[in-house]
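In this view, the complex is presented without one of its protein chains, the others remaining in place.
Right, chain A next:
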Amino acid sequence: MHVINCDSHTPSTRCAGLRFLLLFNRQGKLRLQKWFVPTSDRERKKVIRDMIMLVLPRQPRTCNFLRWKDLKIVYKRYASLYFCAGLEEQDNELLALEVLHRYVELLDKYFGNVCELDIIFNFEKAYFILDEFLMGGEVLETSKFAVNVSMEQADTLQEHHPYG
């Protein structure tokens, strides 16, 4: 077995894009985690802990932007879920809020009045939708309709033509 020669993590030279997207509820239970840069299990756990500790105590009408280490953190609460994203230094925070909002809209359209339970019981779908919207930390598709159409078609494929 040969040794895998991996490049070292180079998050510091990355100039744009989300580093991670987390969804968690008020009890600190994680509902979705998407990592856009290679992150070890231990680092992930640490980030999740830190984010939960940073975001949960925030008062209702405070700023949605925080600084944490070398990242900008953007979070927004939708009903019982916090959507929390880590951005690079150069990224546009206001646009990140729009990204979070768009994702919620996509979930809402797909599940029909989405709530936390939908995301719990259908977490794979939440990931699939996310993967039609974002890729590598960047926006992949800017049209709401296009994302929904892709999801429908992929689901149909899964149902009726399992062999592709």
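Operating definition for what follows: a residue touches a chain if its C-beta (ideal position, glycine included) is under 8 Å from a C-beta of that chain, and two chains touch if they have at least 3 such contacts; residues count from 1.
In the analysis below, contacts and distances are computed from a predicted model.
Asks: Mind telling me which option in "Translation initiation factor eIF2B subunit delta", "4'-phosphopantetheine phosphatase", "AP complex subunit beta" or "AP-1 complex subunit gamma" is what UniProt lists for the chain we can't see?
Replies: Answer from the record: the omitted chain is "AP-1 complex subunit gamma".
Asks: Among A:D50, A:D70 or A:D155, which residue is in touch with the absent chain?
Replies: Of the listed residues, the one touching the omitted chain is A:D155.
Asks: Footprint of the hidden chain on chain A, which residues?
Replies: 1, 4-7, 10, 13-16, 29-33, 36, 38-40, 45, 59, 61-67, 92-95, 97-99, 102, 120-124, 127-128, 131, 135-136, 138-146, 150, 153-155, 157-159, 161-164
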